Structure formats: C-alpha cells, structure tokens
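Worksheet: one structure, shown below.
Only a single protein chain was left out; the remaining protein chains are all shown in position.
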Amino acid sequence: MDPRQTQTKRLALRLATAAVAMFGFGFALVPLYEVFCDITGLNGKNFSQGPTDIARIDGSRTVKIQFLTSNPADMPWDFRPSVRSMRVFPGEDKQTAFYARNPTDSWMVAQAVPSVTPSEAAPYLHKVNCFCFDRQPLEAGADTEMPLVFVVDPDLPKHISTITLSYSLYDLTESQKVTQLTLDNDKGRASL
Amino acid sequence: MTKAITLALSLLATPAWADWQVNMNEGVTALSREIFDLHMLIFWICVVIGVVVFGVMFYSIFKFRKSKGAVSEHWHENTTVEVVWTVIPSIILIAMAVPATATLMDMYDTSEAEVEIQVTGYQWKWRYQYLNEDIDFFSNLSTPREEITNAAAKNPNYLLEVDNPLVIPVNKKVRFLITANDVIHSWWVPHFAVKKDAIPGFINESWVKVEEPGVYRGQCTELCGKDHGFMPVVVEVKSEADYAQWVADQKAMKLAMAGESAKEFSMDELIAKGEGVYNKVCAACHQPGGQGIPGAFPAITGSPVATGAIEKHIDIIVNGKAGTAMQAFGQQLSAVDIASVVTFQRNRLGNSVGDSVQPSAIEK
Partner (left out) sequence: MATVDVDLPHVKEDDPHHHGPAKGLGRWLYTTNHKDIGSMYLIFSLCMFMIGGIMALVIRAELFQPGLQLVEPNFFNQMTTMHGLIMVFGAVMPAFVGLANWMIPMQVGAPDMALPRMNNWSFWILPFAFLILLSSLFMPGGAPNFGWTFYAPLSTTYAPESVTFFIFGVHIMGASSIMGSINIIATILNMRAPGMTLMKMPLFVWTWLITAFLLIAVMPVLAGVVTMMLMDIHFGTSFFNAAGGGDPVLFQHVFWFFGHPEVYIMILPAFGIISEIIPTFARKRLFGYSSMVYAVASIALLSFVVWAHHMFTVGMPVVGEVFFMFATMLIAVPTGVKVFNWVATMFRGSMTFETPMLFALAFVVLFTLGGFSGLMLAIAPADFQYHDTYFVVAHFHYVLVPGAIFSIMAATYYWLPKWTGHQLNETMGKVHFWLSFVGVNITFFPMHFVGLAGMPRRIPDYALQFADFNSMASVGAFIFGFSQLVFIYNVIQNVRAGEKATAQVWEGAQGLEWTIPSPAPYHTFSTPPKVD
C-alpha cells in the first residue's frame, strides 16, 4: 500500500475516533453540566440535603423565604403552601408544610420538583428534610400535610434578601419506572 | 378557489391603522429607556462603521474599474493596518460592553418588590396568581374567531386582547415569578422591556416598575405549539387608588362566584353559558362545530365521553387526561363554567343526550 494511502487511512481513523469521542462528549455534557454548576457555585443546583452542621445563627439580618406551587397540566391535586412566606434568620432551623389533596377517585403518586430563584441563592438553602425527597402517594380523596425543614446558610451573600422556593408537582402514577430520578437536586435555576 | 377569492378580497380590506413603525419602543420604565438607549448606541456605531466601510467599497467600485482604465496595484499585505483595524474595533466593543453590563445588572435586581405575581404559561393562555392577595385567574385571547377567519372585520387590538388582563399599580416595583405548565413559553411586554422564558418545572423571576399608567400589550415569545401566536399578554397599569379598587373588586367577585355555584340554573341558561365557554376554551382544539381534528383532537360530536356517563365526562374536563393535550380544566374554570360547558356539549354540537349538571354537583 502506498505510504500516502496508509497515512490517509490512519488519519481517517483518528478523525472517526474524534467524532465518536464528541458523541460521548455530548452525553458527558449532562453530568458535566451538573458538576460545573456545583463547583463554580455559579448558580447551582443545591446538593445540600439532610442535616447540616451549621452552628451559628446570624441575628443581624432576616431573609424572606417565599413558597410557590405549580401543577403541570395533567396533575389535578390541590397543592399549596400552608404559609406563603416567612422571615428567617440565616442559620436557624425552620419548618413549614405543604398541603396536598388527591381529588380523583384513584390512588395516585406525585413527585414534587423544587426550583429556586435567584439561582445564586440555591446553594445556600439547605433542605434538612423535604417532601420532595420522596414520591408522595395518596389514596383517592385523601389529603396530607407534607413537611419541609430547612435552614438558610449564614454565608448567603448579603445582597440577597428574598429567596423564592417553588415546587412543581408531577404525576408519577403511570411511570413508576422513571429512571434518572436524581433527587439530590434542589433545582436552583438549574442552568448556567 | 374560495381561498383565492378570499385572499383577493382581503387585499382590498387593508385596515387603515396598520402602521409603519421602524424602531423599538422607548417603553414606560427606566430600564426600558436604558435598553432603548443601548439599542440606539450600538445601532449608530454600526451605522458609522457601515458608512466608512461601504464608503471605501463603493468608492473602489466606482474609481478602480478596468473599464475606466484602472490598473491594479500589486501590494497585498500590511501588518500595521491589520493591527489598527483589529485594535480599534476591539476598543469600540469594550466601550459598548461597559454600559451593557451595567444595564444587565440592573435588570437582575429583583429585590424590594411591592407586588409579587406568579405568571404561568399554559398552552395557550397565561395564568396570573397574586401572591399576597387571593387573586388567581386565567387570561385568554378574546379576539372573536370570526375576525381570525376573516368573516368579520378586525378590531384595532386584533390578537392583542384578552378577557382578563393583568393589572398592576403604577410606580411600584412589581416582581414576576414565571413558570410554565406544559412546554416552554416566554412572557414579553415590549413597553416594559421584560421578557423571560417560562419553563415547566422551574421558576424564573423578573421585575418592572412602570412609570406611566396605561394598557400595554405583548405576546408569547417561545414556540409552544399550535396557538403560540394566540396567547397575548395584556397589562393594565393603574394608579394606586384604581389598583386598590380593582383588588377589592376581585375579592368581591370571588365571593359572588362562590355564591353563584350554589344556585340552580335552567337547562337553557346552562347551554347558553356553555356555548360561550366552549368557544373560548374548547373550540381551539375540538373545533367550533365539535368535529375535532382527526389524529390530533377527538370530536365532541358523537363522542363516547360526551354522550356516555356524565361522571366520566365531568371527570375528563376537571382532571384532564394524562399523556394527552387535554388539560385539567378544574383549575381554570369555575364550577358554573364547567357545569355549563358539560351541559352544552351533551346537548348541542350534534349531541342530544338530554341530561345536565348543576355547578353545585361540580363543586363536590
């Protein structure tokens, strides 16, 4: 085989490999996106779940936490926060609840997906215990109070005085087999 | 053939109020004016650059023509000149970037708002929930179908009018929390220079402080399906006093409606009311005659749901149908409206089931 042909075949193989690698890169963008947002803290996805080790309370300022709810199209449950907003000291543990009722006549399972704005605030809103960690089943006609225990990090940048936490309630009854349920996410404006 | 004639006739019917606006609106907020100024600044910079570059180019076309005896010179590089025309544009751009960044930071400052409203984009309407009042309503396009199908003359606010506009007070900072119910929408009011994508499962925020009372109209600006062009945004900015009055009126209306659902309605009343609801809310998909669009939206005429058990009919309207475009209208329509439209669908559009339902039954 003439040397130029070998060179060509080798180059072609390298380029084809590059193409395959870029395909992999496309998929890698998915976790990369999450990691990048987490590391740079640029807005983040708040990965802080469960008990924290925050020891101090910052009494010099209060932060308003506002609760919103949203029901995507096919989700008929009544879903609302028990309080619309509260003022908290950064560092203090707070608890609130969300009311949910299944008005249909079949058993259903819901999943609440959180989202925070402003996005910079997301890493500073720690959910010690949240109903969004688990799927919520409800019998036909039943209702429930779902708890949220949280603490605002005292390191929250000073210019942020209001944090809005919004939950979208999705119907998961059909798709019990939902994969990729990464429940470690508090979706602060989940994008860079 | 009919279409061609309609087209030809419509040519003769150009409304006189169509106009020739060529530039962006300055708008009615401090930010919209800042943005307008940025827009004009970059525009003029481009004009100047264009004049210079095209000037040289047209000069060359005119002067250096072979037909006029021009003979080409033989130089083809000059590093100094290249550096100059790389550096100067860079400086101009840096100069532009400074005010642009400042304005951007202003746009992101949503603190200290006095009114807060959750805006949710639906296919194909907006929902406004006032977070500190108990006000919650949908805002649908109210242009009559006949105007859209060219069976009636178009009014001046064609496609930019709604049944229930958003109402906000003048000179107060209003914060919007924006999300969506199904697909991505985008909420835009040009005179406010506010545009934000409404993303299902996520919350975005924006704010405005309007300096002049009036009615301001915008549209959805993200392709969201078939009626993307038919879900306008209308905002009425009222004086403080008028706004307070409006809030009080809304509360009173809510009480009145609650009272309404306890009443008994006659079959005719239900059907009449139901027709209005059907045309406003259902006809977009199920079509004005109830025939639906095969393959996309089922017909109401002869439908097993609309002619079958009434409980199932009510259920599908109130709770929607998972996995389809049929929304859960229980959130969007009052009990009176639902009872009316159910009765209408069962007794018109080619159906004649003969039964009806009262709002009080829906309430349960």
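When the chains are written out, they are named A and B in that same order, and each has its own residue count from 1.
As a convention for this text, a contact is a pair of C-beta atoms (placed from the backbone, for glycine too) under 8 Å apart; a residue touches a chain by one contact, two chains touch by 3 or more.
Because the structure is a prediction, the values reported are computed rather than measured.
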| item | value |
| --- | --- |
| Those residues of chain B which, in the complete complex, touch the missing chain | 3, 6-7, 10-11, 14-15, 17-25, 34-35, 38-39, 42-43, 46, 49-50, 53-54, 56-57, 60-61, 64-67, 70-78, 81-82, 85-86, 89-90, 93, 96-97, 100-101, 103-105, 107-108, 147-150, 154, 156-160, 182-184, 186, 188, 190, 193-197, 199-202, 204, 217-230, 293-296, 325 |
| Absent chain, residues of chain A that touch it | 4, 7-8, 11-12, 15-16, 18-27, 29-30, 33, 42-43, 72, 111, 113, 117-120, 168, 170-172, 175, 177-183, 185, 187, 189-192 |
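Please note the rule applied: only the chains that are shown with their structure count from here on.
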| item | value |
| --- | --- |
| Rounded Å distance, chain A centre to chain B centre (Cα mean) | 28 |
| Complex contact set, residues of chain B against chain A | 108, 110-113, 116, 118, 120, 122-123, 131-132, 177, 179, 181-182, 200-205, 315, 318-324, 327-328, 330-331 |
| Residue ranges of chain A touching chain B (in the complex, touch as defined) | 66, 68, 70-76, 84-85, 103-104, 113, 115-118, 159-162, 164, 166, 168, 170-171, 173-174, 187, 189-190 |
